[in-house]
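Okay, handing you the structure first.
Here is chain A:
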Amino acid sequence: MTDSHPARTPPLLEVAGLTKSFFGVRVLHGIGYSLRAGEALGLVGENGSGKSTTMNILGGVHQPDGGAMLLDSAPYAPAGPGEAIRAGIAFIHQELNLFPNLTIEENLFIDGFPRRSRLIPLIDRAAIRRRTEDLLAQVNLDLKPGTPVARLSQGERQLVEIAKALGRSPKVIIFDEPTTSLTRREVDRLFAIIARLKARGIGIIYISHALEDVMTVCDHVTVLRDGALAGGGRRQDLSVPAIIAMMVGRSIDTVFPPRTVRPRAEEALVVEDLSQPGVAEAISFSIRAGEVLGLAGLMGSGRSELARMIFGLDRFARGRISVAGRPLENPTPITAMEAGIAFLTEDRRSEGLLMGFSVAENMVLTSLPAVAGALGLVDGRKVVDTAVSMARTVHLSTEKVSDTLVKHLSGGNQQKVVIGKWLLRQPAVFILDEPTRGIDVGAKQEVYRIINQLVERGSAVLLISSEIEELIGLSDRILTLCRGELTGGFERSPGPGPGFDREAIMTAATGVAVARTRTGTRDVA
Partner candidate 1 sequence: MKIGSRLLLLLLQNAPYVLFVVLLVAFGLMSDRFLAVANFRNIIIQAAPIAILAIGMTFVLLIAHIDLSVGASMYLTASVLALYFTGVPWPVGLAAVAVGGAMIGLVNGLVVTRLGVASFIVTLAMLFILRGIAMWLSNTRMLMFPDAITDLNRTALLGIPSAILAFLVVFALAWVVLHQTPFGRQVYAVGEDPEAARKAGLPVERITLACFVIAGLCAGIGGFVTISQIGAVGPKYGDQVEFAAIAASVLGGVSLFGGRGSVAGTVFGAILIKTVQNGLNIINADPYIYPLVTAAIIFLAVAIDGLRTRILERLEQRTIRPLSEA
Partner candidate 2 sequence: KAQGTKTIAVLFDGLYSEFWVAGIQIIRDDLEKRGFQIMEAISDQDDNKQFEQVRAAIAKKVDGIIIVQTDSNAVIPAIKAANAANIPMVHFNRPPAPSDAFSVAIQADNQKIAREAVLHSCKVAKESGRKHQAAILIGDLGDPNAIQRRDGFEEAVGQFPDAVEVVARVPTEWNADTAFAGLTNALQANPDISFVFTSSDFLIPQITQALKAADKWAPIGAENHVIFTGFDGFPAAYGLMNDKLMDACGVQNLFYETELAIQAILDLQAGKTVEKLLLDPGFAITQDNLEEKKEEMWGYVLWKKENAG
């Protein structure tokens, strides 16, 4: 039990004593919680604390080693996802679970299409269209049911997942980190939908690292630490710092560590007139050594695309890039790296890491010449030494760098590996695209600390983040990007206080035609 409020009605869902091991390692040590109809339960904890695992058990993806679950006061032990769905548990996974090659309507009914008749297994196309339209309306999504999911933005896909969950008339909906790729406005829309779901008597389990969001949405909060319960309670009895203290076992007071150095005079990266039809228009800016330049913008405003163009991953039609005064013509990732640029992608899983490889192998991939020995062959000793020392630098939780596979690390630690592999190159310019996406407060702190160390050593940092607080806390300057165009530039005002005008940045980021941004984000040719 997470708390001791008076039992008005029997709980919708009760979980007690869940245990679970992977490969002989215990990751859950007796988790319990309960959920009432019409209420939202927040589940928080550091990376790898077991949140997703707990929910995977509830959703039938994994089976527990021990413990019991009661749904509507009846024993509940799903043998597979299908069974959980039929029992009324809808699961919106951390990594979205849609099929881009199918249409929205097909995705909504993939596990149970309405048939034309009981005997003939033909899909009743008219029925699914009607019901899809209805469900899309429920999540305020104005799309044609026949649209292939491949064409949807991340936020739209999230809403489709919710619509899919609604189609099952669920008793419980689990949201595993639903906001990591949503814009603020989409987040607000999501919250409105969650409020409506609660009003309909559906129980919500909400997992997130965004503690403010949790405090907004949830009625109760349960905190996990290292696979065990670390506390929790009713929302009104808790505060964000208190939750953080429960999560990490200590209190973290200053969120953004102070920085002692000022940007230097020399320009590390200069971008002039960068343009690509449909993506970017005449973008010019520069970053000085020792400076953090924040790039703010709505989701889909083209920040990632801009970063990818600079790093030579995407082509551009026009424009010049120079690093430390030297022009970088037709950049490719290789020439960009040689010029001193490093790039941390927003998609750690599919672009940042070789998930099945060890920490050491991942780390040295970008700096193979540095670990070469005789005959230019890779020297295994040097590899391990290099990786171990970098693991220390980034405070990685493991030092078994050649035995630990990256896929077995938590999100935060994975991010440290990516950062570490770029730090090994001692980059003059480090482009960080959403460096704290999906990682917990403790790990975020580490990332902030590393950013500070970087600029103190004289690197320039281009920081892309959807968390405006993060940009304000870390940047020396902030640019705003809207629909592929720079729409504003802000200098940190000296002295105490936040240093930036949050409202002004938001306004610049949304551009003038605020109302048009949603349709404007996508224009399929």
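In the analysis below, contacts are C-beta pairs under 8 Å (C-beta built on N, C-alpha and C of every residue); 3 or more make two chains touch, one makes a residue touch a chain; residues count from 1.
Criterion applied: all candidates are chains of the complex that A comes from, given by their letters.
Given the structure is predicted, the values throughout are model-derived calculations rather than measurements.
J.: Among 1 or 2, which chain makes contact with chain A in the assembled complex?
T.: 1
J.: Going by the contact rule at the top, pick out the chain A residues touching candidate 1 in the complex.
T.: Of all residues in chain A, those touching candidate 1 are 59-61, 80-86, 91, 93, 97-102, 106, 109-113, 115, 121-123, 125, 275-281, 300-302, 305, 483-485, 520-525.
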